[in-house]
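What follows is a set of notes on a single structure, which appears directly below.
Only a single protein chain was left out; the remaining protein chains are all shown in position.
Chain naming follows the written order as A and B, and within any one chain the residues start at number 1.
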Amino acid sequence: MIELKNLRFEYEKGFPVIDGVSLEIKDGESVGIIGPNGAGKSTLFMLMLGLLSGSGSISADGIELSKKTLPQIREKMGLLMQNSDDQMFMPTVYEDLVFAPKNYGLSDAETEERVKRVLSGLGIGYLRNRHNHKISGGEKRLAAIATLLVMEPSVLLMDEPTNALDPANRRLVINTVKALPQTKLIASHDLDMVWDCCERVVLLSGGRVAADGPREEILRDRELLEANHLELPLKFQ
Amino acid sequence: MSEISGQLTQLRQTDSLSSGNSAIHRLHPLAKLVVTIVYIVCTVSFGKYEFSGLVPMVLYPVLLFQITGIPFAAFIKKMRYVLPLVCAIGLFNPLFDKDPLIVLGGLVISGGTVSLITLVIKGILCLSASFLLIATTPFDDICRALRIVRVPSLIVSLMMLTYRYVAVLIGEASVMTDAYKLRAPGQKGIEFKAWGAFLGQLLLRSMDKADRIYGGMQLRGFDGSFSFASLRKARLSDWLYAIILSAVFILLLRFDLSELIGSLFV
Partner (left out) sequence: MHMADALLAPAVAAAMYVASGTAAGTSIHTLRKDEQAPSVPTMAVTSALVFAGQMINFTIPGTGSSGHICGGMLLSALLGPQAGFLSMIVILAIQCLFFADGGLMALGANVWNMAFYGCFVGYYLIWRPIMRSSMFSSKGENAATRAKIVLAAILGCIITLQLGAFSVVIETQLSGITELPFGAFAALMQPIHLAIGLVEGIVTAAVLVFVYNSRPELVREAKAAPGSGKRSVKTVVVIIAAAALVIGGGLSLFASSNPDGLEWALFGNAEEGYSENMGLDEDDFGVSSSVADKAGEIQEATSFLPDYAFAGSDSAAGTSVSGIVGSAIVAGIALAICAAFGFRKKQKKA
């Protein structure tokens, strides 16, 4: 269970990017976070992981986010970054996969077991020894997902997971994400993907929660969407 | 436009050459690094008139090109950066050093000419050795080999990480250059008004990128040190390669093989 209470954050004084956001997310829920550009979706994720600090409280499974609890929180919550090049910084996929386990002190045996499991679970065993600067965008995206899963988080924060992918890779990522059992928060402009993957949708606008409800309610509400710089998902147009 | 993307292509080509599978490719990176350095040092150590002693050193790159199957044409392109300077500097030798050194029948060759030719050949041979190293050994394997010989981890990590992003950033620079060119027909490069903004924008974006990467590292528990995968253990063949070739180069330096062979006939 994730609890966000009255989060507030501004990059520049007087211009809050997150302006009083409160949310409660239950275990296993898949929540889509939608909103116009600049609504604060990415900022929200960074606040939840302690990369930015604002005011308000954040807690996951009863653990309150503070400087001391950062490692614990970050072990629980994995972030899939918008740009996979930013996420996959090691020379090879394998080295990226073992980066977090090594830092958290997992044994070599345990690390190897997890790596094998995650790679075969995603069907990307062939990427294990490939160089990050040589694999395609879709492969990098899946490898990035693998680097999250290897820490066995209970919550996944995904920032534009289908961004810049060709249709086949997009479909692959959607199917992969749908099958993941963890609690998921997915920020995206790809409303069709949000429909496919999330049962609940939160509309963020101007740093505030403008709407929060089941997908059928939010993603079929043409007026609400258009008032917030969005449109109906393509499948409903 | 063409220059940057040309460089990127060159980078990728050299990179893909290194993932070949010849006997040389399969050797331990450290063995290849050692042999390359010994070769270069020996080649450079030949006296400036020791043309005939130097010639047998040609056999190493020749053999390697053949065994690895790396196209010689890929190497030729590389010579354009430093060879001109070597030639330019060496070109003065025949002007200043006119004393005859070799007399072949009616042909008199001055010391300066010999030293020029020797210098140029040295230049080409050294370049070929470095080229063959990078063409048979992936860059990060060379970095891992450096770690074995105690090059500080900060430098090695920096090398690996920089290399990871070199293609990405050249790609961005290339895209920006293309975009610029499309709006500035007839200009060969970036014109004065845009000097600051062009690279400045790229720089700012890169700083943001670096911050994101660092954030991602922190999320995964980064504590300041990287643990990169290590190289495989050295095998007997690696040791033999390193020791035997190094010994051969040193012997060739000490004894003029061409002279020995030639004296059998002359």
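We adopt the following convention: contacts are C-beta pairs under 8 Å (C-beta built on N, C-alpha and C of every residue); 3 or more make two chains touch, one makes a residue touch a chain.
Remember, it's a predicted structure, so these values are computed and weren't measured experimentally.
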List the shown chains that the missing chain touches in the full complex.
B
Using the document's definition of touch, tell me which of B:P29, B:G90 or B:G221 contacts the absent chain.
B:G90
Residue numbers in chain B that touch the chain omitted from display:
3-4, 7, 10-11, 14, 36-37, 40-53, 55-56, 58-59, 62-63, 66-67, 78-79, 81-83, 85-86, 89-90, 92-93, 95-97, 101-104, 112, 114-115, 119-120, 122-123, 126-127, 129-131, 133-134, 139, 142, 152, 154-155, 157-159, 161-166, 168-170, 172-173, 177, 187-192, 195-204, 206-207, 209-211, 213-214, 217, 226, 253-254, 256-263, 265-266
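Assume only the chains that are shown with their structure count from here on.
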If you average the Cα atoms of chain A and of chain B to get two centres, how far apart are those centres in Å?
42
So in the complex, which bits of chain B are touching chain A?
15, 138, 140, 160-161, 163-165, 167-168, 209, 212-213, 215-223, 226-229
As the complex stands, chain A meets chain B at residues 46, 49, 51, 71, 74-75, 78-79, 81, 83, 85-87, 89-92, 94-95, 98-100, 102-104, 131-134, 147, 151
